[in-house]
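With one protein chain withheld, the remaining protein chains of the complex are depicted in position.
Here is chain A:
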Amino acid sequence: MIEFKGVHKWFKKLHVLNNIDLFVKKGEVVVVCGPSGSGKSTLIRTVNSLEPISEGILSVDGVNVSDSKTNINKLRTEVGFVFQQFNLYPHLNVLDNITLAPRKVKGIAKKEAEKFAMELLAKVGMENKKSSHPSQLSGGQQQRVAIARGLAMQPKIMLFDEPTSALDPEMIGEVLKVMKDLASGDITMMVVTHEMGFAREVADRVIFIDQGIIVEEASPEEFFNHPKSDRAQKFLKQVLTPMQSE
């Protein structure tokens, strides 16, 4: 579904992604983790070309993303993206946030789009907030709406860029639950997160990335119990026992 072949990315002189080779199967749930500044966000942002790659080949659903002839807008309709800061449209209410792209990009009739939006809102437990505006919702609620907004395009792939990092601790659970339900379906997911519990429970595979290099790539079982590299061991020690680390 998603294939990186020798992908590099530079921000000016900074080498953010270094020779990435990665294949994500259809329906697979891949968790990407690593220390901050490791390039994990950049990695998933390249998938829908929010960050164009500098070198290599990246194909998504059989389409070459870096080819200038590729209709990137069309590809993006098949790839949902959930941001750390939710990025709901503040001038629209919940229902309009969800139905805008299906209606205006895909040309789906308003009634039909709203019917599907209500199904999605029920799925994320937000059906009673359809007329609220984003500023009236808590962070966790906003993120659940943002997930529904992504799903409204019926994408084949969902990308999550640290979806719980901006949330208060008591709201993390409600968002993770929605993502967990989603992961049990047949959608392909790439998730950047520090929630190791989620990774352990839901991921089919964990990618550990450091300084733009994929250092480790393993099943959650293997990654958490027997990390091979020093860097992964050190990272896990820090995220799993944050109180004891310096």
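Simple rule for what comes next: contacts are C-beta pairs under 8 Å (C-beta built on N, C-alpha and C of every residue); 3 or more make two chains touch, one makes a residue touch a chain; residues count from 1.
Note that contacts and distances are computed from a predicted model.
The complex includes a chain that is not drawn, and of the options "Glutamyl-tRNA(Gln) amidotransferase subunit A", "Cytochrome D ubiquinol oxidase subunit II", "Response regulator transcription factor" or "ABC transporter permease subunit" the UniProt name matching it is "ABC transporter permease subunit".
Touching the missing chain, out of A:F81, A:F116, A:F160 or A:F235, is residue A:F81. Here one chain is not drawn; of A:Q136, A:N225 or A:Q238, the residue touching it is A:Q136. Contact residues of chain A toward the unshown chain are 48, 50, 73-74, 76-77, 79-81, 83, 85, 87-93, 100-101, 104-106, 133, 135-136, 149, 153.
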